[in-house]
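Every protein chain but one is kept in place in this view of the complex.
== chain A ==
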Amino acid sequence: MPDTPESYDVPPISVSPEAPKLKISDLPDVGEADVNGRPPSYTTAEDAELFSLPPSDLDSLTPLQTYEMNENFLSESVPDRPLIAPLAPMATLRTEYEGGSQLFVKQIDWLTKYGYAGIRRTRGDGDCFYRSLAFAYIESILLASDKALAVTSAISVLESTQSLLEQAGFDRMAFEDFYDCFVNLIKRVITPDNAGQLLSSSMLLEEFNMPEVSNSVVVYLRLLTSAHIRADPDSYIPFLLDPDTGELNDLQQFCISQVEAMGKEADHVQIIALSRVLKVNITVAYLDGRPHNSQEGKVDFLEFHNADIPGMNPVILLYRPGHYDILDKRNEEPLE
């Protein structure tokens, strides 16, 4: 139907009641965007001119503008990037910031100095936290000193989550394929596949670049996060903020629109919930270019530790405003 050429009616239909809106900068520190830096980019030197604003102009942007610019930039880069990339040396990240914010460069140097030699990049499609976590989680099982124990523990946790999902009202028919996909990957760490092979790091990387496999695991983690929040509303309700408006969402609305939907980024609430329900240790390194860290470029690490078996290294993620990648002490893929 064509749009009405003119509107003659009295009550305007598209105006919502005015509500006080919080600025992102008014919010508690839940991983908000930050200024002062050339935002993270996935460009190489030759397409760096895509980023036409000099750093001095970037400094004057509000956190929200910086965040939006990051978002635009990340989405522009989506088609080119693999869902999960092979390990690359930190130096590759450093070169991208060299012409921009020295705060970011200092922090990258700090990470390198403290042994974080590599980065494994995840596509910036809004699922980066879940995808990074899923990959690093399965890889940590693969690298565990006692693989059999790590696999058994992981599967026993996951088995118990199916009823949690059903209690949250999810239809088993609609999530069982995602569950099977996730659990089968973990089982393959100690059980040979049809070709008689055990899962290796390179096979895991290959699997995670197949959208169907990768997205199945992402969806299962999203549903798990949502089901856990729904099952323990008292712990979470005060923190369920809408990232666009800064207003409190009700539980149902938050879970549907901010957790279960694909492409919606995870904030602290989702990270806390997922680390608890998956019983996993997550450490997040904040590469945020903050002035208070400028002295020696110190990077803050935030720990979400909930594992109940010893001997498992935490999953370490690298946060830059609006995006998560995986941080690693290795700077290249292991030889097999």
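As a convention for this text, a residue touches a chain if its C-beta (ideal position, glycine included) is under 8 Å from a C-beta of that chain, and two chains touch if they have at least 3 such contacts; residues count from 1.
Definition applied: contacts and distances are computed from a predicted model.
**Q** Quick one: find the hidden chain's UniProt protein name among "small monomeric GTPase", "Putative co-chaperone Hsc20", "Polynucleotide 5'-hydroxyl-kinase GRC3" or "Ubiquitin-conjugating enzyme E2 1".
**A** The correct option from "small monomeric GTPase", "Putative co-chaperone Hsc20", "Polynucleotide 5'-hydroxyl-kinase GRC3" or "Ubiquitin-conjugating enzyme E2 1" is "Ubiquitin-conjugating enzyme E2 1", the UniProt name of the unshown chain.
**Q** Out of A:Val219, A:Val277, A:Ala307 or A:Ile326, which is the one that touches the chain we can't see?
**A** Going through A:Val219, A:Val277, A:Ala307 or A:Ile326 one by one, A:Val219 is the residue touching the chain not shown.
**Q** Taking the full complex into account, find the residue in A:Ser200, A:Ser257, A:Asn313 or A:Asn331 that is in contact with the omitted chain.
**A** A:Ser257
**Q** Please give every residue of chain A in contact with the chain that is not shown.
**A** These residues touch the chain not displayed: 1, 3-11, 13-14, 16, 170-171, 173-175, 177-178, 211-212, 215, 219, 222-223, 256-257, 260-263.
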